[in-house]
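A single protein chain has been omitted from the complex, and every remaining protein chain is retained in its original position.
For chain A:
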Amino acid sequence: MTNLVIAEHDNAQLKGATLNTVAAAAKIGGDVHVLVAGSGAQAVAEQAAQIAGVSKVLLADAPQLADGLAENLAEQVLAVAKDYSHILFPSTASGKNVAPRVAAKLDVAQVSDIIAVDAPDTFQRPIYAGNAIATVQSADPVKVLTVRTTGFDAVAAQGGSAAVESVAAVADSGLSSFVGREVAKSDRPELTAAKIVVSGGRGMGSAENFKILDPLADKLGAALGASRAAVDAGYAPNDWQVGQTGKIVAPQLYVAIGISGAIQHLAGMKDSKVIVAINKDAEAPIFGVADYGLVADLFQAVPELVSAL
(Lines give C-alpha, C1' and ligand atoms only; values in the text may rest on other atoms or scores of the structure.)
Protein backbone atom coordinates (compact mmCIF):
# COMPACT_ATOMS: atom_id res chain seq x y z
CA MET A 1 0.00 0.00 0.00
CA THR A 2 1.45 3.34 -1.04
CA ASN A 3 -0.21 6.72 -0.67
CA LEU A 4 0.28 9.69 -2.95
CA VAL A 5 -0.40 13.12 -1.48
CA ILE A 6 -0.82 16.00 -3.92
CA ALA A 7 0.99 19.01 -2.48
CA GLU A 8 -0.76 22.35 -2.19
CA HIS A 9 1.63 25.22 -2.88
CA ASP A 10 2.16 28.50 -4.72
CA ASN A 11 5.42 27.44 -6.45
CA ALA A 12 7.47 29.03 -3.65
CA GLN A 13 5.92 27.87 -0.40
CA LEU A 14 4.32 24.61 0.61
CA LYS A 15 0.85 25.26 2.08
CA GLY A 16 -0.09 23.98 5.53
CA ALA A 17 -3.01 21.95 4.16
CA THR A 18 -0.45 19.50 2.75
CA LEU A 19 0.65 18.60 6.30
CA ASN A 20 -2.89 17.67 7.36
CA THR A 21 -3.27 15.58 4.22
CA VAL A 22 -0.03 13.72 4.96
CA ALA A 23 -1.45 13.04 8.43
CA ALA A 24 -4.50 11.38 6.85
CA ALA A 25 -2.23 9.33 4.58
CA ALA A 26 -0.23 8.20 7.61
CA LYS A 27 -3.47 7.02 9.27
CA ILE A 28 -4.18 4.84 6.23
CA GLY A 29 -0.75 3.22 6.62
CA GLY A 30 2.00 2.33 4.17
CA ASP A 31 4.49 4.62 2.46
CA VAL A 32 3.63 8.25 1.86
CA HIS A 33 4.85 9.96 -1.30
CA VAL A 34 4.20 13.59 -2.19
CA LEU A 35 3.71 14.95 -5.70
CA VAL A 36 4.80 18.54 -6.25
CA ALA A 37 3.54 19.74 -9.63
CA GLY A 38 4.43 23.30 -10.47
CA SER A 39 6.81 25.64 -12.19
CA GLY A 40 10.11 26.62 -10.58
CA ALA A 41 8.92 24.61 -7.59
CA GLN A 42 12.25 23.04 -6.53
CA ALA A 43 12.07 24.85 -3.18
CA VAL A 44 8.60 23.41 -2.56
CA ALA A 45 9.89 19.91 -3.28
CA GLU A 46 12.67 20.45 -0.75
CA GLN A 47 10.15 21.60 1.86
CA ALA A 48 8.01 18.53 1.10
CA ALA A 49 11.05 16.28 1.56
CA GLN A 50 11.38 17.61 5.13
CA ILE A 51 7.85 16.58 6.15
CA ALA A 52 7.91 13.92 8.85
CA GLY A 53 6.81 10.54 7.50
CA VAL A 54 7.23 11.27 3.80
CA SER A 55 9.49 8.76 2.05
CA LYS A 56 9.63 10.15 -1.48
CA VAL A 57 8.86 13.40 -3.27
CA LEU A 58 8.01 13.48 -6.97
CA LEU A 59 8.68 16.78 -8.67
CA ALA A 60 7.04 17.63 -11.99
CA ASP A 61 8.30 21.03 -13.03
CA ALA A 62 7.12 22.81 -16.18
CA PRO A 63 5.54 26.15 -17.13
CA GLN A 64 2.21 24.54 -17.99
CA LEU A 65 1.92 23.37 -14.38
CA ALA A 66 2.45 26.84 -12.90
CA ASP A 67 -1.15 27.78 -12.21
CA GLY A 68 -2.70 24.48 -11.21
CA LEU A 69 -5.04 24.28 -14.20
CA ALA A 70 -7.27 21.25 -13.62
CA GLU A 71 -6.72 19.73 -17.06
CA ASN A 72 -2.91 19.70 -16.77
CA LEU A 73 -2.68 18.90 -13.08
CA ALA A 74 -5.09 15.95 -13.36
CA GLU A 75 -3.08 14.52 -16.26
CA GLN A 76 0.09 14.90 -14.21
CA VAL A 77 -1.43 12.96 -11.33
CA LEU A 78 -2.70 10.27 -13.73
CA ALA A 79 0.79 9.96 -15.22
CA VAL A 80 2.11 8.65 -11.89
CA ALA A 81 -1.13 7.18 -10.48
CA LYS A 82 -0.57 3.54 -11.41
CA ASP A 83 1.85 2.96 -8.54
CA TYR A 84 -0.54 4.03 -5.80
CA SER A 85 -3.40 2.52 -3.80
CA HIS A 86 -4.55 5.86 -2.37
CA ILE A 87 -4.40 9.32 -3.92
CA LEU A 88 -5.09 12.13 -1.44
CA PHE A 89 -5.76 15.79 -2.09
CA PRO A 90 -6.33 18.46 0.54
CA SER A 91 -9.96 19.56 0.44
CA THR A 92 -9.04 23.05 -0.73
CA ALA A 93 -10.31 24.92 -3.79
CA SER A 94 -7.50 23.34 -5.80
CA GLY A 95 -7.90 19.81 -4.44
CA LYS A 96 -11.67 19.84 -4.97
CA ASN A 97 -11.14 21.11 -8.50
CA VAL A 98 -8.75 18.39 -9.60
CA ALA A 99 -9.49 15.24 -7.57
CA PRO A 100 -12.81 14.28 -9.24
CA ARG A 101 -11.18 14.67 -12.64
CA VAL A 102 -8.56 12.13 -11.62
CA ALA A 103 -11.14 9.77 -10.11
CA ALA A 104 -13.36 9.79 -13.20
CA LYS A 105 -10.40 9.07 -15.50
CA LEU A 106 -9.49 6.12 -13.28
CA ASP A 107 -13.17 5.09 -13.30
CA VAL A 108 -13.33 5.07 -9.50
CA ALA A 109 -15.58 6.83 -7.01
CA GLN A 110 -14.12 9.68 -4.98
CA VAL A 111 -14.65 10.11 -1.26
CA SER A 112 -14.91 13.84 -0.55
CA ASP A 113 -13.92 15.69 2.61
CA ILE A 114 -12.94 12.76 4.80
CA ILE A 115 -12.71 13.60 8.52
CA ALA A 116 -11.56 10.18 9.78
CA VAL A 117 -9.95 6.98 8.52
CA ASP A 118 -11.58 3.85 9.98
CA ALA A 119 -9.70 1.40 7.73
CA PRO A 120 -7.70 1.70 4.49
CA ASP A 121 -10.99 1.36 2.57
CA THR A 122 -13.40 2.94 5.09
CA PHE A 123 -13.75 6.63 5.78
CA GLN A 124 -16.04 9.06 7.60
CA ARG A 125 -17.36 12.16 5.91
CA PRO A 126 -19.93 14.80 6.78
CA ILE A 127 -23.11 15.11 4.68
CA TYR A 128 -26.09 17.51 4.80
CA ALA A 129 -23.92 20.46 5.84
CA GLY A 130 -22.39 18.50 8.70
CA ASN A 131 -25.75 17.46 10.16
CA ALA A 132 -24.88 13.79 9.66
CA ILE A 133 -21.69 11.76 9.42
CA ALA A 134 -21.58 8.96 6.84
CA THR A 135 -19.19 6.03 7.12
CA VAL A 136 -18.45 4.79 3.60
CA GLN A 137 -16.49 1.88 2.22
CA SER A 138 -14.85 1.88 -1.19
CA ALA A 139 -14.38 -1.31 -3.17
CA ASP A 140 -12.44 0.47 -5.92
CA PRO A 141 -8.83 -0.56 -6.58
CA VAL A 142 -7.62 3.02 -6.12
CA LYS A 143 -9.06 5.29 -3.45
CA VAL A 144 -9.21 8.92 -4.49
CA LEU A 145 -9.82 11.08 -1.43
CA THR A 146 -10.04 14.72 -0.49
CA VAL A 147 -9.10 15.41 3.10
CA ARG A 148 -10.87 17.95 5.28
CA THR A 149 -7.82 19.55 6.81
CA THR A 150 -9.49 20.40 10.11
CA GLY A 151 -10.20 16.68 10.61
CA PHE A 152 -6.52 15.76 10.97
CA ASP A 153 -3.76 17.34 13.06
CA ALA A 154 -0.87 18.50 10.88
CA VAL A 155 2.28 16.36 10.89
CA ALA A 156 5.60 18.06 11.65
CA ALA A 157 6.97 20.11 8.76
CA GLN A 158 10.51 19.12 9.79
CA GLY A 159 12.30 15.91 10.59
CA GLY A 160 11.89 14.01 7.35
CA SER A 161 14.57 13.35 4.77
CA ALA A 162 12.86 12.07 1.66
CA ALA A 163 14.56 11.83 -1.70
CA VAL A 164 13.34 14.19 -4.42
CA GLU A 165 12.83 12.48 -7.75
CA SER A 166 12.06 14.39 -10.93
CA VAL A 167 9.28 13.03 -13.10
CA ALA A 168 8.46 14.01 -16.66
CA ALA A 169 5.88 16.77 -16.91
CA VAL A 170 2.79 16.17 -19.05
CA ALA A 171 2.20 18.32 -22.11
CA ASP A 172 -0.10 21.34 -21.97
CA SER A 173 -3.69 20.24 -22.71
CA GLY A 174 -4.34 23.43 -24.67
CA LEU A 175 -7.93 23.33 -23.39
CA SER A 176 -7.67 26.14 -20.86
CA SER A 177 -5.37 29.00 -20.00
CA PHE A 178 -4.68 31.13 -16.99
CA VAL A 179 -5.50 34.83 -17.25
CA GLY A 180 -4.91 36.36 -13.84
CA ARG A 181 -5.38 36.32 -10.11
CA GLU A 182 -6.74 38.79 -7.60
CA VAL A 183 -5.37 38.00 -4.18
CA ALA A 184 -7.00 39.48 -1.12
CA LYS A 185 -4.22 41.01 1.00
CA SER A 186 -3.93 40.15 4.64
CA ASP A 187 -1.28 40.44 7.37
CA ARG A 188 -3.27 38.21 9.65
CA PRO A 189 -2.94 34.44 10.10
CA GLU A 190 -4.52 32.30 7.41
CA LEU A 191 -8.15 31.64 8.28
CA THR A 192 -8.05 27.84 8.09
CA ALA A 193 -4.80 27.60 10.07
CA ALA A 194 -5.46 30.24 12.76
CA LYS A 195 -5.68 29.24 16.43
CA ILE A 196 -8.22 31.99 17.06
CA VAL A 197 -10.84 33.26 14.62
CA VAL A 198 -12.97 36.37 15.11
CA SER A 199 -15.98 36.43 12.77
CA GLY A 200 -18.57 39.06 12.06
CA GLY A 201 -22.04 38.70 10.60
CA ARG A 202 -24.84 40.82 9.26
CA GLY A 203 -25.14 42.39 12.70
CA MET A 204 -21.98 44.39 11.96
CA GLY A 205 -24.15 46.64 9.81
CA SER A 206 -21.53 47.90 7.35
CA ALA A 207 -18.03 47.38 5.97
CA GLU A 208 -16.97 50.43 7.99
CA ASN A 209 -18.31 48.92 11.22
CA PHE A 210 -16.53 45.66 10.46
CA LYS A 211 -13.28 47.47 11.27
CA ILE A 212 -14.14 47.46 14.98
CA LEU A 213 -13.14 43.79 14.86
CA ASP A 214 -9.59 44.73 13.81
CA PRO A 215 -8.28 45.70 17.28
CA LEU A 216 -9.88 42.59 18.78
CA ALA A 217 -8.25 40.34 16.17
CA ASP A 218 -4.93 42.15 16.71
CA LYS A 219 -5.06 41.64 20.48
CA LEU A 220 -5.86 37.96 20.08
CA GLY A 221 -3.54 37.32 17.12
CA ALA A 222 -6.65 36.05 15.37
CA ALA A 223 -7.73 35.64 11.76
CA LEU A 224 -10.86 37.46 10.67
CA GLY A 225 -13.83 35.58 9.29
CA ALA A 226 -17.35 36.42 8.19
CA SER A 227 -20.72 34.83 7.71
CA ARG A 228 -22.17 34.49 4.23
CA ALA A 229 -24.67 37.25 5.05
CA ALA A 230 -21.81 39.65 5.82
CA VAL A 231 -19.95 38.68 2.65
CA ASP A 232 -23.03 38.99 0.45
CA ALA A 233 -23.76 42.39 1.96
CA GLY A 234 -20.25 43.47 0.95
CA TYR A 235 -19.00 43.97 4.53
CA ALA A 236 -16.13 41.51 4.09
CA PRO A 237 -14.23 39.89 1.20
CA ASN A 238 -15.54 36.52 0.08
CA ASP A 239 -12.45 34.54 1.04
CA TRP A 240 -13.27 35.37 4.68
CA GLN A 241 -16.47 33.39 4.44
CA VAL A 242 -16.82 30.61 7.00
CA GLY A 243 -19.45 28.00 6.23
CA GLN A 244 -20.58 25.07 4.14
CA THR A 245 -19.94 27.05 0.97
CA GLY A 246 -16.88 28.88 2.29
CA LYS A 247 -14.03 27.79 4.53
CA ILE A 248 -14.24 25.12 7.18
CA VAL A 249 -12.37 26.11 10.32
CA ALA A 250 -11.73 24.41 13.66
CA PRO A 251 -9.67 26.82 15.78
CA GLN A 252 -9.08 26.69 19.53
CA LEU A 253 -11.32 29.72 19.93
CA TYR A 254 -14.04 30.98 17.58
CA VAL A 255 -15.66 34.30 18.41
CA ALA A 256 -18.94 34.85 16.52
CA ILE A 257 -20.04 38.47 16.63
CA GLY A 258 -23.39 39.58 15.25
CA ILE A 259 -23.86 36.15 13.63
CA SER A 260 -27.25 34.47 14.00
CA GLY A 261 -25.91 30.96 13.35
CA ALA A 262 -27.61 29.63 10.21
CA ILE A 263 -27.01 25.93 9.43
CA GLN A 264 -24.74 26.92 6.54
CA HIS A 265 -22.49 28.91 8.90
CA LEU A 266 -22.47 26.31 11.68
CA ALA A 267 -21.27 23.69 9.19
CA GLY A 268 -18.10 25.71 8.83
CA MET A 269 -17.18 26.26 12.48
CA LYS A 270 -18.95 23.92 14.84
CA ASP A 271 -15.86 21.77 15.36
CA SER A 272 -14.04 24.68 17.00
CA LYS A 273 -12.81 23.85 20.50
CA VAL A 274 -14.38 26.82 22.26
CA ILE A 275 -17.11 28.95 20.70
CA VAL A 276 -18.04 32.38 22.01
CA ALA A 277 -21.12 34.18 20.70
CA ILE A 278 -21.94 37.84 21.15
CA ASN A 279 -25.38 38.76 19.86
CA LYS A 280 -28.14 41.05 21.01
CA ASP A 281 -30.82 38.50 20.09
CA ALA A 282 -31.04 36.00 22.95
CA GLU A 283 -32.96 33.61 20.66
CA ALA A 284 -30.22 33.43 17.99
CA PRO A 285 -29.38 29.79 17.09
CA ILE A 286 -25.66 30.53 17.53
CA PHE A 287 -26.23 30.33 21.32
CA GLY A 288 -27.18 26.67 20.81
CA VAL A 289 -23.58 25.78 19.93
CA ALA A 290 -21.73 28.44 21.94
CA ASP A 291 -19.75 27.48 25.02
CA TYR A 292 -20.00 31.04 26.25
CA GLY A 293 -22.79 33.34 25.17
CA LEU A 294 -23.16 37.03 25.83
CA VAL A 295 -26.38 38.85 25.00
CA ALA A 296 -25.20 42.38 24.31
CA ASP A 297 -24.91 45.11 21.71
CA LEU A 298 -21.71 44.28 19.86
CA PHE A 299 -20.80 47.95 19.42
CA GLN A 300 -20.43 48.20 23.20
CA ALA A 301 -19.22 44.70 23.94
CA VAL A 302 -16.41 44.54 21.38
CA PRO A 303 -14.54 47.71 22.54
CA GLU A 304 -15.08 46.58 26.14
CA LEU A 305 -13.64 43.20 25.28
CA VAL A 306 -10.60 44.81 23.63
CA SER A 307 -9.82 46.87 26.72
CA ALA A 308 -10.37 43.89 29.05
CA LEU A 309 -7.80 41.76 27.22
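General remarks:
Here is the rule we use: a residue touches a chain if its C-beta (ideal position, glycine included) is under 8 Å from a C-beta of that chain, and two chains touch if they have at least 3 such contacts; residues count from 1.
The rule we apply is simple: contacts and distances are computed from a predicted model.
This figure omits one chain of the complex; the name its UniProt record holds, of "CoA transferase subunit A", "Light-independent protochlorophyllide reductase subunit B", "Electron transfer flavoprotein subunit beta" or "NADPH-dependent glutamate synthase", is "Electron transfer flavoprotein subunit beta". In the complete assembly, the contact with the undisplayed chain comes from A:Ala301, out of A:Ala43, A:Ala154, A:Ile212 or A:Ala301. Among A:Ser166, A:Ser206 or A:Asn238, only A:Asn238 touches the chain that is left out of the view. Set against the missing chain, the residues A:Ala37, A:Ile87, A:Val111 or A:Val155 yield one that touches it, A:Val111.
Although one chain is hidden here, its contacts on chain A can still be listed: residues 67, 69-71, 74, 92-94, 96-105, 107-113, 122, 125-140, 173-184, 192, 196, 220, 228, 232, 237-239, 244-245, 247, 252-253, 263-264, 270, 273-276, 287, 289-296, 301, 304-305, 308-309.
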